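First the structure, then my questions, so here it is.
For this depiction, one protein chain was excluded, whereas all remaining protein chains were kept in their positions.
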């Protein structure tokens, strides 16, 4: 029995609000239940030094949590003078995942930064960030087409992410904080809407997990991520 | 004529949403027009080293802007490894202002951190942060009473803040970004609901300002801040 | 009664020593009583990145205190790896104030850095720094004319600063450390020799201050700053 | 055809040298072909702050590369003043993986730090570090028993790691640098000698990977990791 | 022929001003010609962590240069966020040298920090700092006796320092900046007033130096340092 009363395969309610703030080329508030993340996509007409002259673009991500997005206040990373290891790990994952959505050669010598800022955390912030960040990215790409910066959107495919895990011996989808903090295994699955995997990150927090558990988790992930693609699609059709 | 069409003495619409996020003891979204700041108040049962054993509490503030809260993306301070001078200046101002609201001796050996995070910027973020932060602070103090940590709220008085300035030769209240970026003088006024000044910070960006201009600005400030006290009061009476 | 026995409107003895060190284009030791600050003005033939190609110059300031300029030793900021919030706040104030003295367009693409290093502190270091820094700035501008870098000095007006406050219920001018550490209100006033305000920063450390107290403080400030302009003038006429 | 001429399922030659340096409680040089990593295990009789009084021990890892362990020199992280994102990601992975080998409650209030320093890199440094680090950890645990700090070794199981990937369309085991830099998918698999997974990290660098490719990679991983357990076992039986 | 016209063995005029600033337990302005360094000695009733409970005291030094103490402005180390290598090297040398003057066991569990801040640089700042720092240290030790913190001064011997070098083929004493910047060899010699060496640091900037040149330099050093001991002694007898 899950703390939230959800069925094992049931993700939380997912809500996507586009144009959430007014300055960014793409701006999305994504909610996975009580987890709330602001994802903005910012376009700049330049590329990082290692790509200068390479005739392609770049997509990168940064991640942060408001100090009191969590149950007890965390020190502000800007005040401590460095980003923690978990932050670095997550923002690299978001960046790699979203680069898979776009044909970087067709992006031209432009960069898009996806900022994912958690305003309320209840488990699954990185999967919410990827899923919402992809919608912000699509909006930003479309704004580049609208402004004439690009002739066509270089979007190759949609990308979405879900956490799955082994909780009290059973595979479950979209762990919230009470599950996440006591799950035996936690796995983040990032897929494309064509059915391929972009990234798999599974960690046994307690006991190692077996092949059969891996299979169960991946099945739940595929099922749940397909629902996310539907929600992304609906959000993009509105407005 | 102001870019927004407002009368010189007219502040923007101010909205205060309490219980904006679920974890903090006080959590407020404050909007001064398009300026939106999340203010959370977090209680901790300890004091900073310089107050250990002094038998009193402490209130401090931290300020941040989401990287794309502004027209063009700013580098993330956590990634750059330090808070900028403007951030430091603002968070010290917020902390000083809100400490004036509370009898720190009656707070016991507890600390309250007010985190002010700008999710959308359009001028006046520091005055919005102080005005919203005071409401979050009241909620946090009341939660301490409700939990039995304190017998009575140590609130002495409400605090609110408004920017005033000289724009195209005339005194105006609550400058938005287009005004702020071309005003001759910009002044932040922080007052208590008993009518005293907590802090005055006036800066001539272009020409020096005269005593008569100072007097006009202070008159607008008093008038506008009284409206803010009404809005704070209404927000606190709800819910 | 003031601890120093001074009358309420009486500033401390102010001494200005020009050519205090030999390398800088402008080098001043300014003393406000026991407060001693070395102010140097250094000219560089370049501008910061945000002004490149803008056809104007820039003036900036840095502030520091020798570790034992104070009653108990403070940690050295260079050793701690960052400037504290108070330092940042003060150096931004000095920079803004001194930029008001100069027509930056007539400065050409040159920068002047005003370094204000406190060798002995007894209250009022920031007002001493601004008052002495302005003299060092004038010397540096004149040296640029002498070297042929500029045809005429771009000085628009002199700038000087004084602290005023409410000490034991009365307005007083030029607070020394014993007053500063127990004053109810502390206000720094920066003016031009044409009578306008450049910056006002008033903070109620204890009780809020009223309009009438503000008026008294500003009167003392105007009076005292006029004396500072006389002292600057005399110092510049010598040598 | 693999650049090295190896069969798809064939790992590189793996060599483990124990007692490689003289000071550490466990010290191992592990070589996966031309990849060479020094793994030391250092015991300290204390735990990190978050575990004080929890009656358990802790295992953590740090990772570094000598600046010229790679084809072109990388800046030294100590000189740049921060560890890069990749470093942080890898050392967190090593730490999580090796904690799974030990019953932390039976470790007492002791910490073991596994330092993994790459002296020559040719792909697969993180899997070599985990595999060699586990041997250094066993030696450190045994030294604690020998010294009487612990009554019995709290080792639960051996842990080893191998990279697998999709290279030119086929699944291959233990990618070296030429393969790693052009593989479509790269997956790090960490397992226990009882057959469970500790961690899976698969990343599609180019095209997404399919379930069938995942299955092939996992099969190669299991096979290769079993060989690593044999090599660890032999090394531990010697000397 | 030396640029200053001095004879090879002739140091610059050395002046020592005690009680230069009012807060420190020892405060000295030392001048070696145009090189001017403020040396303060600050007493604290505690020792660094590595000496806790060791029943002895500690002496350490910090060194800094005002940004415009030199011909062209150097960046402020506090603003850059780190002390440069030269600074670190020099302050470690000063600390080691001055620890040799004192019986640390008789100092009790007290620390003395010698801050050496260069306000004008013209070569030889580190030797001036050691020579002046020793006088400030004596004053601080005597103040501890006067206050009853110590029963007797733990001073063992005086320490002084002089630079010598090979300039245009000849050994010279107390190099000023024009000599220092083109000398073939530069050597800093730190001695006690009993005639022993505390530290020797000789560096061939251009050609290696021979034993005979070393001998000549050491002879000049001994001679010049004896003069410094006289000057220290006179300064300490005054006031």
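Read from first to last, the chains carry the letters A, B, C, D and E; within each, the first residue is number 1.
The working rule: contacts are C-beta pairs under 8 Å (C-beta built on N, C-alpha and C of every residue); 3 or more make two chains touch, one makes a residue touch a chain.
Quantities reported herein were computed from a predicted structural model and do not represent experimental measurements.
A.B. asks: Please work out which displayed chains the absent chain touches and list them by label.
C.D. replies: So, taking every chain into account, the missing one touches D, E.
A.B. asks: Any idea which of E:3, E:75 or E:196 touches the chain not displayed?
C.D. replies: E:196
A.B. asks: For the full complex, which residue in D:9, D:77 or D:180 touches the chain that was left out?
C.D. replies: Touches the omitted chain: D:77.
A.B. asks: Touching the hidden chain in the complete assembly: which of D:9, D:62 or D:180 does that?
C.D. replies: The missing chain is touched by D:62.
A.B. asks: Please give every residue of chain E in contact with the chain that is not shown.
C.D. replies: Residues touching the hidden chain, for chain E, are 82, 85-86, 88-89, 91-92, 96, 100, 187, 191-192, 194-204, 207-211, 214, 218.
A.B. asks: Mind listing the chain D residues that contact the chain we can't see here?
C.D. replies: 21-24, 27, 34, 36, 38, 40, 42, 44, 62, 64, 66-73, 76-79, 81-83, 87, 113, 115, 117, 119-121
Operating definition for what follows: only the chains that are shown with their structure count from here on.
A.B. asks: Please state, in steps, how far chain E lies from chain A along the shortest route of touching chains.
C.D. replies: 3
A.B. asks: Could you name all chains that are in contact with chain C and with chain E at the same time?
C.D. replies: Per touch definition, common to chain C and chain E: zero chains.
A.B. asks: In terms of CA centroid distance, which chain is the most far removed from chain D?
C.D. replies: Here the answer is chain C, farthest from chain D.
A.B. asks: By Cα centroids, which chain is closest to the centre of the whole protein?
C.D. replies: B
A.B. asks: Using the average of all C-alpha atoms in each chain as its centre, how far is it in Å between chain D and chain E?
C.D. replies: 50
A.B. asks: Per the centroid of Cα atoms for each chain, what is the distance between chain C and chain D, given in Å?
C.D. replies: Going by mean C-alpha positions, chain C sits 59 Å from chain D.
A.B. asks: How many Å are there between the centre of chain A and the centre of chain B, using C-alpha atoms for each centre?
C.D. replies: 33
A.B. asks: Chain B: which residues touch two or more other chains?
C.D. replies: 81-82
A.B. asks: For this assembly, give the contact graph shape among line, ring, star, complete and other.
C.D. replies: Chain contacts: open path, no cycle.
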